[in-house]
Structure formats: C-alpha cells, structure tokens
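Notes for the one structure printed next.
Entry: chain A
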Amino acid sequence: MPAEITQLLPAAVPLSWYLVLSAILFTLGVAGFLFRRNIITVFMSIELMLNAVNLTFVAFSYHLKQVDGHIFSFFVMVVAAAEATVGLAIILTVFKNRATLEIDEVSSMKL
Partner candidate 1 sequence: MHQLWLIPAFPLIGFLINGIAGRRMSKTAVNTAAIGSVLLSFLWVLKVLAGLGSLEDAYIERYFTWIQSGIVDVSFDFAVDRLSAVMLLVVTGIGLLIHIYATGYMSHEGGYYRFFAYMNLFMFFMLTLVLAANFLVLFVGWEGVGLCSYLLIGFYFHKKSAGDAGKKAFVVNRIGDFGFSLAMFLILVTFGSLDFARVFEKVGPMAVEHQAGVITLICLLLLVGAAGKSAQLPLYVWLPDAMEGPTPVSALIHAATMVTAGVYMVARSAPLFNHAPIALEVVAIVGLLTAVMSATIGLTQYDIKKVFAYSTVSQLGYMFLGLGVGAYDAGIFHVMTHAFFKALLFLGAGSVIHALAGEQDLRMMGGLRKKIPVTFLTLFCAAIAIAGVPPFSGFMSKDAILLAAHHHAPWMYWVGVVTAGMTAFYVFRAIFMCFFGTYRGTAHPHESPLSMTGPLAVLALLSLGGGYLDVPHYLAPVFGGEHAPHETSLVVISVLAGAAGILLALLFYVIKPGLADAVSRLTGKLYTLIYNKYFVDELYDAVIVHPTRDGSRALLWKGFDAGIIDGAVNGAGSLARMIGGGLRHMQSGYIRRYAAWVVLGAIVLLAAAAGMGGAR
Partner candidate 2 sequence: MTLLDIVLFLPAIGFIIGLLLPRENNELIRRYTLGFSLVVFIVSLGLIGAVAANPGESSFVTDKVWIEYPSIRYHVALDGLSLWLVILSTLLTPICVLISWKYIQKRCKEFYAFLLLLEFGVIGVFVSLDLFLFYVFWEVSLVPMYFLIGIWGHEKRIYAAVKFFLYTLTGSLLMLAAIIWLYNKSGTFDLLLLTDMIQKGRLALTSGESFWLFLAFFFAFAIKVPLFPLHTWLPDAHGEAPTAGSVMLASVMLKMGTYAIVRVCLPLFPEASREAAPYIITLSIIGIIYGALVAMVQPNMKRLVAYSSVSHLGFVVLGIFTFTQAGIDGAVYQMLSHGVSTGALFILVGYLYERRHSLEISDFGGVSTPAPWLSTVFVITTLASVGLPLLNNFVGEFLVLQAAMQVNILYAVFAALGVILSAVYMLWMVQRTFYGETPDAVKHHVTDMTGREWAAMIPLLILMVWMGVGTQSFLPPIRANNQKTLEMVQPQAPAVAAAETPARHAGEVRHAH
C-alpha cells in the first residue's frame, strides 16, 4: 500500500466517521423502503436500517468503553430475527391471497 495514501489518512478513525456511515446506511434503508416495489425487498430495507442502528450502538459502545451497546445490538438482532419470521409469514399469506409481491397492489383500503 502506497505510503502517500496512508499518510493522507488519519492514524485513527474519528468516531464520527462510524456515525456518519451509520446515518448513510440508515438513509439508504429508508430509500430502499421508498423506492422498491417488491415487498420482500422493502422488508430487507428495514433490515438495513436496523443494521445501521446496530453500527451506531457498537460505535458508541466503543466510545463509552462499555459493553452495553453490544448487548443492545444483540437484542436488536433477536428482534430482527423475530420480525423476519413473522414478516415473512405475513408476506406468505399476502402472496397466497393476491399472488403478487408488488407492494402497490396491496392498497385496497384507502381514503
């Protein structure tokens, strides 16, 4: 690796870099929710948002020199897993009734 590049970069990464990365990932998750039309992809976008949150937890945990943040992200993973189970089950029923995964076609109730 060329030394110039190494020198351009700081020796240690500031905490805010992690946090900004987290924010970007979170926003990308939101964007996924808004732009994708496949229900499963939309759901995956939510998972992306949760991942971003986890990164924040872990980053702050480092900053605070505590273990608690890790525990929180662990809980978030469990929740995500549970959500995934239920969510996919719901998606299954929707698919069975409508034979589509197009999110905009699940819009019979409105106004």
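Candidates were picked such that all candidates are chains of the complex that A comes from, given by their letters.
Keep in mind that, in the parts below, a residue touches a chain if its C-beta (ideal position, glycine included) is under 8 Å from a C-beta of that chain, and two chains touch if they have at least 3 such contacts; residues count from 1.
Just so we're clear, the structure is a prediction, and the values are computed from it rather than from any experiment.
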Report summary line: chain A in this complex touches just one of 1 or 2, namely candidate 1
Requested in this report: Note which residues of chain A are touching candidate 1 in the complex, please.
Outcome: 30, 33-34, 37, 42, 103-104, 106-111
